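Dumping the structure here so I can ask a few things about it.
With one protein chain held back, the other chains of the complex are shown just where they sit.
Going in written order, the chains are labelled A and B, and every chain counts its residues from 1.
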Amino acid sequence: MTPDPGHAVLEVDDLTIALPAGGDRTHAVERASLVLRPRETLCVVGESGSGKSMLALALMGLLPKGVTVAGGAVRLEGIDILKLRAEAMRDLRGRRIAMIFQEPMTALNPIMTVGRQIAEVLESHRDEHGVGTGAERRRRVLTLLDSVGLPDPDQLIDSYPFRLSGGQRQRVMIAAALALEPAVLIGDEPTTALDVTTQMQILLLIKRLQAERDTGVLLITHDFGVVAEVADRVAVMQHGRIVETGPVDQILARPAHPYTKSLIAAVPKLAPRAARPLGEAIVLEAAGLTKTYRRGGRLFSRGSLVKALDRPDFRLRRGETLGVVGESGSGKSTLARCLLRLLEPEEGAIRFAGTDLMALGSRALKPFRKRVQMVFQDPFASLNPRRRIGDIIAAGPRLHGTPKHEARARTRELLALVGLDPAVTDRFPHEFSGGQRQRIAIARALALEPELLIADEPVSALDVSVQAQVLALLDALRQRLGLSMVFITHDLRIAGQICDTIAVMRHGRIVEYGPPDQVLMTPQNAYTQELVASIPGGRR
Amino acid sequence: MSDTVDAALRADAPPAAPLGGLRDFVRRYARNRGAVAGAVVLFGVLVLAATAPLLYPASPWQMTGAPFLHPFSPGFPLGTDSLGRDIAAGIAHGARVSLLVGSVSTVVAIVIGVTLGAVAGYHGGVIDDAIMRFTEFFQTIPGFVLAVVLVAIFHPTITSIVIAIGIVSWPSVTRLVRGQVLSLRSREFVVASVALGAGTLRIIFTEILPNTLSPIIVLASLMVASAILLESALSFLGLGDPNLMSWGYMIGAGRSLLRLAWWMAVFPGVAILLTVLALNLVGEGLNDALNPRLARRR
Partner (left out) sequence: MAKLARFLTGRLIKAAITVLAVLVMNFVLIRLAPGDPASVMAGEAGAADPKFVAQLREQFGLDRPLHEQLWIYMRGILQLDLGYSARQQRPVSALIAERLPGTLLLTGAAFVIALGCGVALGALAATRVGTWADSAITALALLAYATPIFWVGLMLVLLFSVELNWLPSLGMETVGAKLSGLAHLCDIGAHLVLPAITLGLFFMAIYARLTRAEMLEVADQDFVKTARAKGVREGRIVRVHVLRNALLPVVTFAGIQAGQLIGGSILVETVFAWPGIGRLAFEALLQREYNTLLGVFAVTAVMVVLLNLLTDLMYAVVDPRIEVAA
């Protein structure tokens, strides 16, 4: 896709955005400059706190209360929009510049039909494209729904958002954004909350619509895979500043700025690990597990049955890391919780070192709690906000009879082991960053000296650079302590890098099982092939 | 890769300043001027209630002056009623009744409510359904009418009033606690606790309840306020404890004499207004101070 080398459709000149007084930063964005041309996709990449979202909001005139533009200019088709009055800016929104947001599940008004929400754009800007009467608007909405690839537009136009999936709602948002064919489309992480396969579909949709309408697309993302997939040019942001810009090939192959280099280095590559020698002893075996949920049933209706687990059988050898990969709804989290009997499966056996855990009552189960532990996904929810981290880590050993002073000493050892200062035992969780909390969660899991560690998406909620650190930590600990691990993730790249075996799950069953180079390079199952093809930037 | 391993095993940047406990709480509370005013007024009412026997040692039922004295008469700053009883003495002693009934009935409601709510929230399923139906029933039937019926049938004494108010007020506590427990139960730190091998009771007391404490405290202060309103309404209708002078009773007594002695009804009403207002302000102040992250634009 060759961008029009002519005049730019959006120019940002030395933009500075000030934050309200009293925070830990004075500016969200400092002296940012960029240029966007028609038919071009510019990706703004940065981690959380880089200011990329504020930049996007400033371009739309949607900065929150208290956050103001402190300097610079933004020219949309030649007009400095920062100098416009509110009504003039409102008119431009949706008509010449549009934005779609990250979270599709909450982005639509729940009590308004899909059709009305798209028609609203047309109604709010009269005299455009001759969409005068109600019937004409309806026809236009139907065309739009069709152009974004939504099935059954006649049905959908009168449906309410709750009937649509995340991917479908995002398409509706795109339809509304492009209804008046604006010159610029801003996407603030529009695919981050979607499944991998859906993500790829949406990215390709945006690309196609862009080509049809000559739109300039400004895409905000933290994922360099997405950058590799769709970008023409890239701008890298750190702490509110744009540290590097350039064509995508140049940035990916020859990054100049050290931050860019570290970001790219931290992206999980599609590089399956080499095989390691493993023993024969089986430490965990899952056989015939089933778990069904009844969805939507109330007092007078039955609802539908959902099979969360449909006999995903596997065997884990001692010292092995098994990666369980799947999208949302595949059953991978349910499996993790069933293995620890945090959820009760209906049928099946879980054999840990020979003993069937399913046959044990809660008393007999307690000693096994010491041998199998879990690290959870959300570092912000997995630590009790009202307890000090020293107590949190020592809780496990104390529950199993370790005396207080011994538990305290062990806590300090563990903190050092995971790379934190042992003196912070008196602090509360909210005083730590996401990556640090995840280390604390790992320390808690290791406190009981387990043989088996189950990690449920332990790095999904972390920034890319921190992800790499925590993954490295897990790997180092695994070697040092001789742990066996079940690693749950939705990211095939990560699974490929650190796991000995990968199991791909879909609808509660394992559809593919094998070493990383087989699963990633020569997948046998059609779904796995689709997953691999959906890895953003996989083509580069 | 070795750089990242080193980075992984090295200590990160130092964490932010620690939570200051009591001092920090007081500072956050003091940011709300209304809440501070409320606390001051409430303190004043408490002092009045505590010192009533010292200020007015005689029973407020005693006729200590000429009847129908206007306010600002010498010795009787708030005047006297139709039988020559000191209004100021009535207000001071009434403060004790109001605060006593308000707090005890709230404690009763909270004990019932927390127990039912925690059990319902933690166990879920049939038990939860049953408790919630029971709670909904008590929320649907008109509470004040039920309180009137209960006090009337069991004859008005301070005990029956306190229990009646408690019975009428517990549903909102149950709803709150159940909601909190339900959301906390599936929170990952609770699940982690189960994974460590903790038992149900330990989890409820160490993980769940400490995280529900602040909404319960806020609700409690608001409930004391409505309990006082309820008690005054009951006394106004003649269902107060006949041995205790209460603000509601005084208003009821002054009702038919509104033209002659307006001060009989006005002052006790102002007393109720100030106390309940103070409690509401304190409740809101507590809410902002205990949940700083949730404090929205005022």
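FYI, contacts are C-beta pairs under 8 Å (C-beta built on N, C-alpha and C of every residue); 3 or more make two chains touch, one makes a residue touch a chain.
A quick note: this is a predicted structure, and the numbers were derived from the prediction, not measured.
When the whole complex is considered, the residue among A:8, A:44 or A:60 that touches the unshown chain is A:60. Set against the missing chain, the residues B:142, B:199 or B:242 yield one that touches it, B:142. One of B:77, B:124, B:199 or B:238 touches the chain omitted from the figure, and that residue is B:238.
Mapped onto subunit B, the interface with the missing chain covers residues 34, 137, 139-146, 148-150, 152-155, 225, 229, 232-233, 236-239, 248, 251, 254-255, 258-259, 262, 265-266, 269, 272-273, 276-277, 280-281, 296-298.
Against the chain not shown here, subunit A presents residues 60, 62, 90-95, 98-99, 101, 103, 106-112, 120-121, 124-125, 160, 162, 173, 176-177, 296, 298-301.
In this section, only the chains that are shown with their structure count from here on.
Put simply, the C-alpha centre of subunit A and that of subunit B have 44 angstrom between them.
Listed in rising order, the residues of subunit B touching subunit A in the complex are 1, 4-5, 7-19, 187-189, 191-198, 202, 206-207, 210-211, 297.
Within the complex formed with subunit B, the subunit A residues making contact are 65, 265-266, 337, 340, 342, 365-366, 369-370, 373-374, 376-378, 381-387, 395-396, 399-400, 419-421, 424, 426-428, 430-433, 435-436, 441, 444, 448, 468-470, 472-473, 476.
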